[in-house]
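Missing here: one protein chain of the complex. Every other protein chain is in place.
Read from first to last, the chains carry the letters A, B and C; within each, the first residue is number 1.
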Amino acid sequence: MIIDFVNYAINGALLGLLYALIAMGFVVIYRASKVFNFAQGELVVLGGFLQWWMVVSMGLPMIVGIPLAFVLAGVVGLLIERIFFARLVGESVFAMVMVTIGLLVLLRGVVLVAFGPQVRPFPIVFPLQPLVIGELMIPTNLLWGGVLTVLAAIGLSWFFNRTRTGLTMTAVAEDHQVALSMGISVKRSIAFAWILGCVLSTLGAVVFLSGKSLNFLASEIGFAALPVALLAGLESIGGLLLAGVIVGVIQGLATAYLDPLVGGAVGSVLPFAIMLLILLVRPTGLFGWRTIERV
Amino acid sequence: MSKPRAPGFATLAAAAALACALAAPGAALAQTSYGVAMLSDYSGPYADVMPMLGRGREVVLDWWNAEVGAKLGVKLNHKNFDTRYDAAQTASLWPGIKSEMKPIAVLGLGGPDVAALSQRLPDDGIPLFMSTAGYGYAWKPDSWIINPRPTYTHEHAGAFKWLKSRRGGSQPLKVGIISSEASPAYVDIARGIERYAKDNPNEIQIVETIFTEVQPTDLSTQVRRLVRGGVEAISIQTNTAAVVATKRALQGLGAKVPVITSSHNGLPASGKAAGGLDQMEGDYEVYGMAIASDEDTPARRFYEKLKAGYKLAAPWNALTVMGMSQSLYTVRVIEHAIKKHGAQNLTGAKVRETLYAEPVTTEETFGMLPTLKFTKEAPFPIEGLKVNIATIKGGKYVTAATNVDTPAVKKW
Amino acid sequence: MDPAGVFAVRYAQDRALLRTRKQWLALAIFLAALALLPLVVGPRLIAVANIMLISAIVVVGLQICTGYAGQVNLGQAAFMGVGAYTAAVLAEKTGLSFLLTIPLSGVAAAGFGFVFGLSAARIKGFYLALTTIAAQFVFHFAVLNLPGSWLGGSNGATVPPATLFGYRIASDTSLYYLCLICTVIMVCGAFGIVRSRFGRAFVAVRDDDVAAGIMGINVVATKATAFLVGAFYAGVGGALWAYMLRFVAVDQFTLFNSVFFIAMIIVGGMGSVVGALIGVFVIRAIQELITTLGPELAASLPFLGGDIVFASMNVFLGGSIALFLIIEPKGLMHRWNIVKAGYRLWPFPY
Partner (left out) sequence: MLVLNNVEVMYSEVILALKGITLAVQPGTCVAILGGNGAGKSTTLKAVSGTIESEDGEVSGGSITFEGERIDGLDPAEVVRRGLVHVMEGRRVLRHLTAEQNLIVGGHLAPGAAELRRRLDRVFSFIPPLGGLRERTAGYLSGGEQQMLVIGRAMMAVPKIMLIDEPSLGLAPMMVQDVFALLARLKAEGTTLLVVEQNSRVALELADHGYVMENGRVVLEGTADELRRNEDVREFYLGMTAEGERKSYREVKHYRRRKRWLG
């Protein structure tokens, strides 16, 4: 049925936008420090648990608890920078990336100790009732998520390309020394990037988990969002939207039409296959910065 | 310049330190005491259920030592080994477990234990007693891995049959499956049900098998496809996250289709994750063990007894029942072996032989398990298989049916 | 740095790994100690040693690919899986001897790794590193969805024990010797590779691939070779793994395992074969200590509850990896070299 096809495509696109939102966390940190954060999925889980803690465990009303969780997430970002990255200024990017791998193991443990391995209910932030337009049925959390993603992308694009603070962050990523010579505080920039990354992950957790359940395994979304980040190119925030939609639609259609044929989860590997193919054609993604080599 | 000489000493020194640390435990065994090793996962993916399951296991062993073993002159020493649900960890622990405890039985937890030990147990002569249902891949004759429950496929086939008879009519029951490729075990369960549907077209018809992630984002389109296809039940044997996501999709669609879960993602656990037991109204959980509902049953009374007399701290739920029943049928088999071969010189092989020689009756397990008649054809009893079904009625967790026959399922 | 009074008078001497008689003696003692280990320690430690030896092969391969050639590789566990499945299928279906299946498994994994390495022709930097994650997903999907008769699908594959002249290599001690011999061969090979033309090309490409290209090094071929070599090691490790467990399933080779392999080279030190061995030893030892001490701790500190104790172990492990990076970013090997140099020079500062 053609209407189904449209529905799968729309829902796929919205799912892709959720991936784009998660991937935005990667991009923000990358754009400000050239560090690819492998622990992004764990940050999503942490953001989710902070909200669970505030709203379900502490019993705060959502209107208070969720903003509070965002503040806490920002504090976590700051702590990560202070504890790990502040000491690594001047070390190679490679070392910093390796730290994020250590962080992945560490954060998983922290979540287990602080919140336990139990499956927890996540607050119902968006109405459970899907939006029904004729035959089309659109999940509300993804719809709102899509809107939030687009808004966040516009906001961050503007921030990075137009505002002084955003541009100085880019300057830090490009060249620590030049940034220093112009009086930019490298540490503050990187701290801000991590705070932003943590807050975005928490936002991603709201959309991802609203009304569902949560435990540490939810971190897998970090890797699911990876093809979107790479497809867009690691620097492009606007590009994430398009890449998200491409990946999401293909995944949505594959899950609907290919999975039953094959009898397996084609939808989950296809994004990686597309990513590989596109990277072979355009090595820095669709919108990533081409490397300008200086010899 | 790297010089291999250097780490040599470092390695040796550290190895010595490690050796000291590892050699500490393991007191001399009394003549009439035997070891029962328990493989646990306190820091891996099942860390959330382990405290309940683990307490259930331990307390039953304590109870047996005090009330049964004392009379027989046998004490069963038990000890937990944390495998992190990781085959590599189990493999590295195993030789130490063997030499340290000289176990006559091992209580296993899941797939990685099976993977790491299935080829070794026959050589070592130690049976591995599981608490989970069986898998297609472990369905081999002459096994040293024992399941007290049939395969997950058997259990759900029993539920399908029961649902069909309640519905009446001769049309096959339309079933949807939600599974995941995250673990091969999940895939195995789905393949088993598909095979059963193929062999029994009059019993069930599978509308679709949906593969999703361990933490699904949104299942509304997939579930709508199932609902449109006219499903009468949705079988989910992966995890609670999938159950919650499916329930949300069903609620969004306003569709009332019962979800059938298993012991590890059952109604109380899924209800808790969904924000309340009432969320699971009309859904089912199915397995071949006692249901941990509020009704007064022999199993419940046994639990209360252990709670009062043996400091059983775990709550009355399916996971505690899983741990308790696992220990119970294991100690009963050992008990039979002692009665048959005497308290001295008991071995794992003798325990295993007794398992096939003498059934463990449901009375012996306080109704926690049905009467188990093992044969060498399969790692689980293939005759007289019964399952119990629980549901949520008026927001309350109640038993819907007990001793439901499971149909014959062909090996897949 | 050499001890005082030792000078290289020939080129061969300067290139030699072991320069003094003492060093030869120490190595011989070390190898002899390894060979006699099963006579001294209990079976538990032998099993731990087996896993360490297998990890050592896999991680030395990763060290060549990541530490020497600078190609971050998050697919090492998948490459190991390819090796394990190859060994399983060859041993079960063709009955080939392990003497053949182990190298063939390495070759199969190397082929799989080479495919990902080839994408270096176009993809650079992090993009290349991240495509190796795709290897993990492709492997997982392929095993589960290829016809079950090929690789066993969700059933996994059983492996007959390795046999040599009718002797079953199934006990932990016999497996230990198999693993030990393979590890010694592979580690010697690694020293050979990193000191060869290839090794120098790896380092050049790692440090500056543009400059390396200008110097006439075929950068793409070098990167692809690095993946090929790394994956070959993983494949050999995987084959040994298959012979040890005698049952392989797709969930034994996860992305998280790959992360841990990287953690091992981080802790040991990047760009050093011995560092890789130290990293394997330290991390595996910590893991085993945790597993051993965990139940004891939980028993002696009941107020904490078992779940807290065990979960804290993850924090401890992750924290120590992160700490290593902050305090000792060059790895344990670096610290050792400093200590060693200090010892030789003592009491002079330099």
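Please note the rule applied: a contact is a pair of C-beta atoms (placed from the backbone, for glycine too) under 8 Å apart; a residue touches a chain by one contact, two chains touch by 3 or more.
A quick note: this is a predicted structure, and the numbers were derived from the prediction, not measured.
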Contacts of the hidden chain among displayed chains: A
Chain not shown: contacting residue from A:A9, A:V89 or A:L258: A:V89
Absent-chain contact - pick from A:L107, A:V125 or A:A171: A:A171
Touch residues of chain A, complete complex, unshown partner: 89-90, 161, 164-165, 167-168, 170-171, 174-178, 180-185, 235, 289, 292, 294
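Simple rule for what comes next: only the chains that are shown with their structure count from here on.
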From chain A, the most remote chain by mean C-alpha position: B
Chain A and chain C: spacing of chain centres that average the CA atoms, whole Å: 31
Averaged-CA centre spacing for the pair chain C and chain B, given as whole angstrom: 35
Per-residue overlap in chain B, given as positions that touch at least 2 other chains: 43, 47, 181
Interface hub residues of chain C, defined as touching at least two other chains: 140-141, 144, 307, 311, 313-314
Sites on chain A touched by chain B in the complex: 7-8, 11, 15, 18, 112, 116-121, 124, 128-130, 137, 139, 141-142, 208, 211-215, 217-218, 220-221, 224, 252, 255-256, 259-260, 263-265, 267-268
Footprint of chain C on chain B - complex, ascending: 1-12, 14-15, 18-19, 21-25, 42-43, 47, 50-51, 54, 79-84, 87-89, 91-100, 111-112, 114-116, 118-120, 123, 136-137, 181, 183-185, 187-188, 191
Residue ranges of chain A in contact with chain C within the complex: 36, 38, 84, 87-88, 91, 94-95, 97-99, 101-110, 112-113, 116-117, 223, 226, 230, 234, 262-266, 268-269, 272-273, 275-276, 279-281, 283-285, 288, 291, 293, 295
